[in-house]
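Just one protein chain is left out here, and the rest sit where they should.
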Amino acid sequence: MIETAAMICLGIGILFNTLGVIGILRFPDVYTRLHAETKMTTFGTIFLALGVILYAGGMLAGTGDNQYLTIAIHTAIALIALAFTNATGSHAIARAAHRSGQLPDPSVVDRLAEVKSND
Amino acid sequence: MNDIFFIAIAALGLLILFAALRLAIGPTAPDRVVALDTINTLIVGAMILLAVYLKQTIFVDVAIVYALLSFLGTIAISKYIGGEL
Partner (left out) sequence: MIRFLATTIATFVAYLFLTAGSGTIILWSESELIIGLILAIIVGIASYRIFCRTGSLRMANPIRLILLPVYAIIPLFIEMARANIDVAIRVITGNVKPGIVRVNTGMKTDLGMLLLANSITLTPGTLSVDVDDTTRELYVHLINVPDELREKNVVEARELFSFFNIPGWIRRIAE
């Protein structure tokens, strides 16, 4: 039962990771690629880690081995670190891309460039 | 169950190859940084899965340190591209 739930989580994770990589290859400019990268791979990796936590919890209840408790707690810590650092890192990349003079290529409105040209 | 972990790790490896395609062809430097960031995230996921597949707890610790260090690398490259370094 719990193994089936872990399997479904792994499947969802791989699906979203695949869509994220397709998005990186398909989208037209760097900002839309960042959308695909940040959201989809973070969400996919959260589901992969959830699958691992479920599996480790099931094995812990089954065998009582302390090793699985360690795996579950450390995976949760890795998950928190990953979610925070991914969002902040993508913010840094977007800011650097706009500072280096790369404007959003198909765009309907760009308030930041208007503010910068007024200075 | 172990076979499923192996299939998931193989799929992540394949995805890393496709992301490396964007790393190679990306027309500008920020595109390449985006591809590098994707590869880092996928490697962290693959390491967590490998820890369960090989039953080695130490892999998850390596994954935590890898996530934090790759974040520092991304920040450093972004500052360099943005002209703040």
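First chain written, first letter: the chains are A and B, and each begins at residue 1.
We adopt the following convention: a contact is a pair of C-beta atoms (placed from the backbone, for glycine too) under 8 Å apart; a residue touches a chain by one contact, two chains touch by 3 or more.
Just so we're clear, the structure is a prediction, and the values are computed from it rather than from any experiment.
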Seminar exercise, completed: Here the chain that is not shown touches A
For this session: Can you list, in ascending order, the chain A residues touching the missing chain?
Result: 16, 19, 22-23, 26-29, 31-32, 34-36, 38-40, 42-43, 66-67, 69-70, 73-74, 77, 83-84, 87-88, 90-91, 94-95, 98, 104, 106-113, 115
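Quick note on the criterion: only the chains that are shown with their structure count from here on.
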Exercise. When the C-alpha atoms of chain A and chain B are each averaged to a single point, how far apart are the two points in Å?
Worked result: 11
Problem set entry | Residues of chain B defined as touching chain A within the complex | 1, 4-5, 8, 11-12, 15, 18-19, 21-22, 28-31, 33-35, 37-38, 41-42, 44-45, 48-49, 51-52, 55, 57, 60-61, 63-64, 67-68, 70-71, 74-75, 78-79, 81-84
Seminar exercise, completed: In their shared complex, chain B is touched by residues of chain A numbered 3, 6-7, 10, 13-14, 17-18, 20-21, 24-25, 30, 33-34, 37, 41-42, 44-45, 48-49, 52, 55-56, 67, 70-71, 74-75, 77-78, 81-82, 85-86, 88-90, 92-93, 95-97, 99-100, 102
